[in-house]
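The next block holds one structure in the form of structure tokens; read it before the comments.
The chains shown are only part of the set, and none of them has been moved.
Should a chain be cited, it is by its letter among A, B and C, assigned in written order, with residues numbered from 1 in that chain.
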Amino acid sequence: MDFFVDSFLSSLILIRTVDPALLNIVYVSLKVSLLSTLIAGAVGIPFGFVVAVTEFAGKRAVITLLNTLLALPTVVIGLFVYMFISRRGIFGVFDLLYTQKAMIIGQVILIVPVVTTFTITAISRIDTRYRRTAMTLGADRIQTAMVILREARFGIVASVVAAFGRVISEVGISMMLGGNAKGFTRTMTTAMALEYDKGEFVLAVALGIILMSISLVMNILLNYFQGRTAV
Amino acid sequence: FAADKVIKMSTTTSTLASGLLDILLPELKKDTGIEIKVLAKGTGAAIRDGMDGNVDVIFVHALEREKEFVEKGYGTKRYAVMHNDFIVVGPKEDPAGIKGMTDAAEALKKIALSGSTFISRGDDSGTHTKEQELWETTGIPMNKETRTIVLEGKELKVSFFSPQDSGRWYVSIGQGMGKTLTFADEKQAYTLADRGTYVNYKLGRAVPLDLEIFCEGDSRLANPYGVIPVNPKKFPHVRYDLAEQFAQWLISPRGQSVIKNYQVLGQTLFFPDAIPGIK
Amino acid sequence: MLYSARNLKKTYNGRTVLDIPELSIEKEKIYALLGPNGSGKTTLLHILSFILTPSTGALFYNDKPVQFLEKALQLLRKEVVLVDQHPILFSTSVHKNVEFGLKMRDIAKKDRRRITEESLDLVGMRDFEWAAAAHLSGGETQRVAIARALACRPKVILFDEPTASVDVENQIAIENIIQSIHRERKISVIVCTHNMLQASKLAEETLFLFEGRPTSSIYENIFGGKVIMKGGRSYCAIDDKFLIPVKTDQTGFIKISIHPKSIKFASSPKNDASSVFYDGRISQLSEEKGWIRILVNIGIPLSVFMKKKEFDLFGTGIGQNVTVKCSDYGVEIIGSETMPG
């Protein structure tokens, strides 16, 4: 148990000393994760909505495929994106590899299926009467969608929270596409992986404790915000 | 009991990634019946495994730390098994102009002075340790970064060295050798690499690395590997006899010749150290 | 014509639940839509409010064919509002629910507020304006849903059993609202209901559905029974007791409807070849625009409909015993059931 006490104390020291390197790592982590979540939400929520409310031939196939994509390993995503943005890839000229942009691209691919499938699940469960009621009261497509999304908000917020949790704790893509370059693309998780490789377990867990604290604060804020907008 | 002759070994990724173990271990089994569960990871984590008694033997390349491991009683004895060597590689254009240099420290110094991008593994591995040693001998002012952690209740300082004013050209990525080479290739930068991985990435792939060797042969660039059985006095459960048998086999003529004859794409990757001149 | 339809059908998994060869609904009138459970009333109202697409057939609104394409329907829906059978309220406040249709119509904020309050006043739910809609009682919910539809000020309003869960006081209030919006704002109304009195109070025209098809037979006196033969004539035996004369070659179980206008009072039971006589007691009387609806309990309740003048002739009244007669020309077979025999 000493180990956890050590880690906890170390995390306190790390925070107290306001280590600028640490601040940068936290900043990069949050920036990249939040942007990825935002983009994935902007893509996945409307996509999930459309799949959920429209009836079309391959619907079950699409859902099965999305469920399959939940199992997409980070290594595959990493290599896939790598092939496109590496110096020899077709987008090589943009010099994206080992930048935060590359990490965001990979992470978005990782979590779009998460947001989409859970949006579909959340919306499918909403009574069709909500849709019909909005329609008969004169709502157009977008306004009807907003009504349904509002009714499904708990599920959708949950999917976004899960997606955020997934990316901020994610290490494979950040490592492969970000490169863990100190000061540029080093995130809390890649730093943790590094400390682990070095055998500095205490430091790795100390970083993990900081990460969880940040995630906790974000969730408390979200909870507070959701509580206020309820009804 | 053939099935029972299984031991656990922690090693650095290079021994596994280079393919050496894939040749070595079947031979070992044929000769001794010993099977090895290989756990490949970062140097630090591999040594840590030994210190925690999670494995029966470690096989790493970090000479100073290996000695310390034995001194502190975690291991019984370090057996020198083999070495390969480090090389300085960089882009064809060679912006720092270090082609053909044999003094590794001088080469690094030129890279620093010309401000050419240099990728450091930055992961406290054997390679990284070697790189830090070399930087220190260049005379370039070093930057020491210290972090305080608590270990077993006591505060402890951990430090890292890197050249001063290196913010732009010195990129520390904290990753394994292969990834570091890939990174350097992408950014067309210099880096210090071990020859085995370099050969693999240069010759073993459809799209070869776009990096050339510019500096090699400096005696300081040797990269020795050692094998250390974990001390049964510290961890009574370890299978010391099998671990010792494995170590003995490695340094035996049989083991040494397997290492010597292991080639990738016509290149010898490791040179046996236990028996000089073995065939 | 407000609506007309030809060969309108709705099919679910091979089962046709609505099948309307011909339908015409005039403008600025109040229609009652009647029919037993599952006869397709709700389905029809959904189609007429453009939120359900028929499987086949043509629908005309204001004499123009309706294109079942989202863009076109959206425009039509601004004119036609449906109040659902079991309405749902959005999980916001009552106020926001009623305001919703106004927002969709880009009404200015100030006006929205006023109209919302007015509409809630109409249904007596003003006190609940800021309550959470999700926690209202059944009748409260129904009344808010009506207010929400009224607030939209549509040209056509379709009510699916609007007062099913509403209390007596508000039932009357809502019936009055329906009449007054029709009178004052010239709104066309279709009301679907199981309450005959409500239907006859409100409606200028009546539509009947049975098993998805419009039917001329009035939706009353519907009974199921077994066909039996007696004295060379066929009867439908209800509860194995009451024999209703019927013209049929079928056997087994059938469903019949006795036209309420075909049932007559008989002063004395004389042997009329084509009629059967029943003794009963008048248990309810109600006046509907010069007609009297009489509920005669002969063991089963029979609904009888006669001109006030005719009724007055008999000098009978509530709680009096009467004899009624029923002949096979007033009995229609509306279906045969597959029931365990």
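One rule holds in what follows: a contact is a pair of C-beta atoms (placed from the backbone, for glycine too) under 8 Å apart; a residue touches a chain by one contact, two chains touch by 3 or more.
What you see is a predicted model, and the numbers here were worked out from it, not measured in a lab.
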Full complex expressed as chain labels with copy numbers, beyond the one copy shown: A x2, B x1, C x2
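The definition used in the following text is that only the chains that are shown with their structure count from here on.
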Rounded Å distance, chain A centre to chain C centre (Cα mean): 53
For chain A paired with chain B, centre-to-centre distance based on mean C-alpha positions, whole Å: 35
Gap in Å, rounded to a whole number, between the CA centres of chain C and chain B: 86
Residue numbers of chain C (touch at least two other chains): none
Interface hub residues of chain A, defined as touching at least two other chains: none
Contact footprint of chain A on chain B as seen in their complex: 41-48, 122-125, 145, 147-153, 155, 158, 167, 171-176, 179, 183, 185-188, 207
Chain C partner contacts - residues on chain A that touch it in the complex: 127, 129-130, 132-141, 143, 147, 150-151, 231
Chain A to chain B touching residues, read off their complex: 2, 5-7, 9-10, 13-14, 17, 19, 21, 86-88, 97-98, 175-176, 179-184, 186, 190-191, 193-194, 196-203, 206
